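Just one protein chain is left out here, and the rest sit where they should.
Now for subunit A:
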Amino acid sequence: MNTPLFEFLCRMGDNTLVLGHRVSEWCGVAPVLEEDIALANTALDLIGQTQLWLGMAGEVEGKGRDADKLAFHRDVWDFRNALLCEQPNGDFGQTMMRQFLFDTWHLIMLKALADSSNDQIAAIAEKSVKEVTYHQERSADTVIGLGDGTEESHMRMQRALDKLWPFVGELFIGDDVDDAMVEQGIAPDPAALRTRFDNQLDAALAEATLTKPADDFAHKGGKTGARHTEHLGHMLTQMQWLQRAYPDASW
């Protein structure tokens, strides 16, 4: 049984790793060059944060695994990312909607973690907040621009929101790991972040002329690793290909 702190750090690190890899899939094929570079920057920021989270997870675990080992030598069931992060890119609108939903949660979470009782976590959060503040501004602007854009872009953004909405709830559902984090003052109760998230979401969606789905059904199983969607395994075959073919290969 892993310690709750290790689990928590893997959740943070796997979120940024999996989403970072997803976003990097746009490299070279984004609709315009400026967006291509912006998405690559976002992906790199997220991978950078992954190194900090998973690096710390490895230290906490104390079994000699570093961030690379955790990223490339685990299989689907060991990943602890939220289901939202592993959802496929779809069209550009769907990617930006996924980014907006994640960024909005991520920023609220990181701001809370900046007050963590664990200094190392507080430091990682403080560094990440600067990057994620920009991510969130950018993805919110794009969601508003496309939502309140043409008939076609509006339709696609609404479709993306409807599709991704069932994966949002998981971010706010706590479990034993979260309880332990709250008890030690390390991390906030996930449910406590919901009001702020909803307020920001509602404001942005109103500007974007998009309608939040009425049904709050939430898929679960990502952050516990119990039930990832089928997409994560496919993604890992790409992401981990080299280490699977040539274990422990290095530069």
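Here is the rule we go by: contacts are C-beta pairs under 8 Å (C-beta built on N, C-alpha and C of every residue); 3 or more make two chains touch, one makes a residue touch a chain; residues count from 1.
Here is the rule we go by: contacts and distances are computed from a predicted model.
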item: Chain not displayed: protein name in its UniProt record ("Amino acid ABC transporter membrane protein 2, PAAT family", "Phenylacetate-CoA oxygenase subunit PaaB", "Sulfate/thiosulfate import ATP-binding protein CysA" or "Putative aldouronate transport system permease protein"); value: "Phenylacetate-CoA oxygenase subunit PaaB"
item: Touching residue (missing chain; options A:Val23, A:Ala38 or A:Leu110); value: A:Ala38
item: Touch with the omitted chain, as defined above, among A:Arg74, A:Arg138, A:Arg194 or A:Lys223; value: A:Arg138
item: Missing-chain contacts mapped onto subunit A; value: 32-34, 37-38, 41, 134, 137-138, 141, 145
